[in-house]
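Everything below concerns the one structure shown next.
Every protein chain but one is kept in place in this view of the complex.
Entry: chain A
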Amino acid sequence: MSVTLDIKLKRANKVYHEGETVAGVVTLCCKEPLQHNGIALSMDGIVNLQLSSKSVGVFEAFYNSVKPIPLISSSIEAAKAGKIPGGKTEIPFEFPLISKGNKVLYETYHGVFVNIQYTLRCDLKRPLLAKDLSRSCEFIVHSQPQKSKIVPTPVKFSITPETLQNVRERSQLPHFLIRGHLDATSCVISQPLTGEVQVDKSDVPIKSIELQLVRVETCGCAEGYARDATEIQNIQIAEGDVGHGLPIPVHMVFPRLFTCPTLETTNFKVEFEINVVVILQDDHLITENFPLKLCRV
């Protein structure tokens, strides 16, 4: 006897904001009538923090701080114990997306050390000798648009051997001049990051120019914290020996789920940075770093 249990949300993109109602249906498909001991639905929002392996030893003391932080939790009984007729049954449900107390519903974010996730879970309890069924489904929360208006401020940059820090043998560096600008460093998350890079001259041909999007996640509290920067994605914007003096567009779409508006709380922080990486054909790697501030409007 096969039963399939599924949760379907009304919104195709599964995106909800605080104060809205998460609505959908639980669908049950079975060939024959089905006896059950109740169907329960629950909604949870949790921040999961994880310590990177390199800092585990140091921070065992602050074990408390890496406990998951619940953001929202509620449950309802979708159906009392009883019988479901054969065929397809749909049980509609609605959850108000309202946080309790002074908790803030952070935006959904899938990271390495910080995960903010909202799920709906449906449990079908069955009498003896039959396994309980359960199904969960993630939905996405977008935080409320920020009130303050962002005025994009272009950031210009210019890279030469002289501007570089952290160089081992400056004398061996070939000569180059790379200029460019980012249209803004405080970006709207739904809009791409834009700008231009232009190779004015370079003694050694360029091999590749890349944009590296980096997340900087900080876990911890006042006593101490772990800060880790990891790559989200790397986008190549130039390949090979590009023409000199020709502006090359910088364009990067912020990936969904993996980015969220820059977040700063007492227990954790999520920040983003962008690196403009120029690789020369002799494998010299030139990086220029820009911290970003993401927000939603």
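Miscellaneous remarks
As a convention for this text, contacts are C-beta pairs under 8 Å (C-beta built on N, C-alpha and C of every residue); 3 or more make two chains touch, one makes a residue touch a chain; residues count from 1.
By definition in this document, contacts and distances are computed from a predicted model.
The listed options are "C2H2-type domain-containing protein", "TBC1 domain family member 14", "VPS35 endosomal protein-sorting factor-like" or "S-adenosyl-L-methionine-dependent methyltransferase", and the UniProt record of the chain not shown names that protein "VPS35 endosomal protein-sorting factor-like". Note on the undisplayed chain: of the listed residues A:114, A:141, A:242 or A:286, the one touching it is A:242.
When the omitted chain is restored, the residue from A:35, A:234 or A:266 that touches it is A:234. The chain not shown here is touched by just one of A:19, A:255 or A:291, and that residue is A:255.
For chain A, the list of residues touching the undisplayed chain reads 11-13, 192, 205-206, 209, 233-243, 246-249, 251-253, 255-256.
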